[in-house]
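Left out: one protein chain. Kept in place: all the others.
By written order: A, B and C. Residues from 1 in each chain.
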Amino acid sequence: MDIEKYVILKPSVDAILKSLLASGKTIVAPVRKKDAVCFEKIDENSTVADDFVQTKLSLKSFAFPRYEKLFGFNKSQKNVTVNDFDFKQIPEIYLWGTKPCDASGFLALNAIFNWDFKDAIYNARQEKLTIITFSCFQSDENCFCTSVGGGPGGTAGSDILFTKVGDEKYIAEVISEKGSRIREQFSEFFLPTEAELKKEQYLAKIDQLLDKEIIKERLENFFESEIWKKQSERCLGCGACAYVCPACGCFDIQDEKSANQGSRIRCWDSCGFSQFTVHASGHNPRASQSQRWRQRLSHKFSIMPERLNVVGCTGCGRCSRACPVDMNLLEHLTSIMKMNHDG
Amino acid sequence: MEFEPKIVAFVCNWCTYAGADLTGTSRIKYSNDVKIIRFPCTGRIDFMYLLKAFAEGADGIIVSGCHPNDCHYTSGNFHARRRWMVFEGLLNFIGIDSRRIVFSWISAAEGAKWAELVNKTVKSIQELGPYTQYQKVAGTFKKEVTNG
Amino acid sequence: MDKLQKFVFDILTSKEVTLVIGYENGSANKPRPAFIREPSDSERLVFNEKCVLNLTVYLGTHCTNNPGKVAIFATLPALCSILQLASEHQIQTADLLVIYCKSNDEFEVFDDINKIEELVCKEEVVIDSKNSVLIETISKLSVEERFEYWTEQFSKCIKCYACRAACPLCYCTRCTVEINQPQWVHSPSHALGNFEWHIMRAMHMAGRCLNCDACANACPVDIPLNLLTKYMIRDIKEKFGEYTFSVNKGNLLSTFKPDDKETLIR
Partner (left out) sequence: MTDSNIYLPYSVRIDKITLEAPGVKTFRLKFLHEEDEDQFDFKAGQFGEYSVFGVGESTFCIASSPTRKGYLECTFRQTGKVTSALANCEEGDILGIRGPYGNVFPLEDWKGKNLLFIAGGIALPPMRCVIWNALDKRSDYNDITIVYGARSVADLVYKHELKEWKSRPDVKLVLTVDPGGQTPDWTGEVGFVPSIVDKVAPVSENTIAIVCGPPVMIKNTFPVLLKLGFEDSNIYTTLENRMKCGFGKCGRCNVGKVYVCKDGPVFTYKQLKELPNEY
């Protein structure tokens, strides 16, 4: 559908949140705790944080949880009963206060989980999410959404986008059917748009430093380059970058069993781990950290654009902030941009 | 009805297991709430076994082997002793009640001591009640997971 | 060029060493590991009070692949780390030049591990006051409250294993959590899996922990997991009377004394 534009006053935005809470909906929103802001389930007494750059964890866990049971089973002597995933237990969740980069992360995951084979479990969770996004008016040196096709006021992946314009007013953009439903439910709050009102001037300024096409081309042509070794020299091979990333979808499947009953569980995994691709024979196609680093970048900036038509990065900068040894993604991508024909 | 605790005993083959055997052949009656797991030596009893027992629903644990200087392999129990000294401190700090784990030395000749140990342990675990706090943590993976 | 940079420049120029593992300024002026091979690059090196990352984590991987001698910037915990790694036969100290940094123009150079041991022996492993207070506060809670505190802390854990990766003593090529016959530790990051992982990690650090805080500094979700090993340092000091590092002493849990004193075993 085409994006519909409205103006909405701050008290009305607050009233929508209040009303949703009062009607018993599950709302997940950013809340300030000690020295960090986290997304968590809120109630009437919570204060939603709006003055932060980024949470530590992305919102992907609401569609692609850290771990989840794919199905259960009971085992007896010579028999196995399989209990399918209970689709009805998936809760409806409103993600209030999402950042545009997190919202667009769901598009990358949607592409992964629907590539030919439709992942019904992921889809069921994702469809139960209503994503209410607020444009960014602040950023830090790790933000680079504009370099990967997004922006501080990007609409991709959101159902509704609110952009604060001045102290008391927001531009509301209704992006999807789910967004329309909210607009209809609270139609009295959505005022006609004002022609002279442009959101761009109210957004955080994030310079576009990269060209994703050039990066893709470099990654395809410099597979054997020494740069991967150089860049990954300090990489410790942990999974922090992948686990905080809103677009990383790699997973492991494990069985857990206690006495006669058990479950098959899917949990996050990371291409940075040395054991990720090890064959049972001991052979490891990606034996060195430089190969794994190359895979991480290639997957996001070359393989996904080529095969799924989506960049596997939203420019949220979480990986750079989370890395214990400052593997700064923006810095590394910038140096890849500068690569010449000698690699 | 009185609470019947689940108690798992990790014992060494050479002393305590033989001691428990002697309890039986001496026809000393003792609580049947204990399940014995036999190990070659206390040195083989990894701390993870104890956690696994709690995760699978044990309310109390007994760890027992040869007295110092009596180890069949000369020093397995000395190593075990250090391990438990350190482990007990960590468990306490994490909030796993160390009263639920009882360490003891019981020789092959101490059938009566074994019966007494089991009975005492059963009684003290009955006073502590079922270990629901850890079982609740352990139960999370059996449930459906709705979000991260 | 400050004194430290000059020294590195000289040892690289004279080819005394072929690689220097140090710190450089990274994003937001935070120090990060730097691997210097060219004398001219030694200008990138920095050392200040923000340089807390324990560089010895790279010794295993980077020394074995490096032709020639390696020099490394070390803080006090890193010196302990070198002793411990040597005692566990993980590094060859003959090919190592240790630059014990105090500031960018005050440093000591060691190429003899015994000299490092002499120095480390004089320094007691001390838990800083902030963490001591935290440990004290947690210890005063009831056992149930302590469990709740850690349940909440561990619930944040996403099992990225940054703590493991950042720890110089977690060098196993195949960690116990990756051993799957049988699957020993639950791999998903649910409550039980997290409890098992953190207890196991702490136990494997017993008597070995360097008090360097690399684990907690690496944690992307701010779990104070260094408190576990710090508590154990304190506990071990109380129970065994000392907490020291040495090349030849052997590990706490792989050695014993027939007269170890305890009140635990009935």
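Everything that follows uses one rule, which is that contacts are C-beta pairs under 8 Å (C-beta built on N, C-alpha and C of every residue); 3 or more make two chains touch, one makes a residue touch a chain.
From a predicted model like this one, the values you see are computed outputs, not experimental measurements.
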Checklist entry - In the intact complex, which of the depicted chains does the undisplayed chain touch? => result A, C
Checklist outcome for this item: Considering the complete complex, of A:F71, A:F137 or A:F186, the missing chain is touched by A:F71
Checklist entry - Looking at A:K18, A:K118 or A:K338, which makes contact with the chain not pictured? => result A:K118
Checklist entry - Out of A:K60, A:R266 or A:H332, which is the one that touches the chain we can't see? => result A:R266
Checklist entry - Touching the missing chain, which residues of chain C? => result 180-181, 183
Next on the checklist: In the complete complex, the non-displayed chain touches which residues of chain A?
Outcome noted: 70-71, 73, 75, 78-80, 82, 84-85, 87, 112-113, 115-121, 123-124, 223, 249-255, 257, 262, 264, 266, 269, 271, 276-281, 283, 285-286, 291, 295, 298-299, 302-303, 306-307
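Definition applied: only the chains that are shown with their structure count from here on.
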Next on the checklist: So the centre of each chain is just the mean of its C-alpha atoms; given that, what is the distance between chain A and chain B in Å?
Outcome noted: 46
Checklist entry - Do you know which chain A residues sit against two or more other chains? => result 57, 66-67, 256, 265
Next on the checklist: Can you pull out the residues of chain C that are in contact with at least two other chains?
Outcome noted: 186, 188, 190, 193
Checklist entry - In their complex, what parts of chain C are in touch with chain A? => result 26-28, 30, 32-35, 53, 57-58, 62, 158-162, 164-166, 173-174, 178, 183, 186-190, 193, 214, 217-218, 220-222
Checklist entry - Quick one: in the complex, what on chain B touches chain C? => result 47-48, 51, 55, 68-69, 75, 78-79, 81-97, 102-105, 117, 133-134, 137-138, 140-141, 145
Item to check | For the chain C and chain B complex, residues of the former touching the latter | outcome: 135, 138-139, 141, 143-151, 184-186, 188, 190-193, 195-196, 199-200, 202-203, 206-207, 228, 231-232, 235-236, 239, 252-258, 260, 262, 264-266
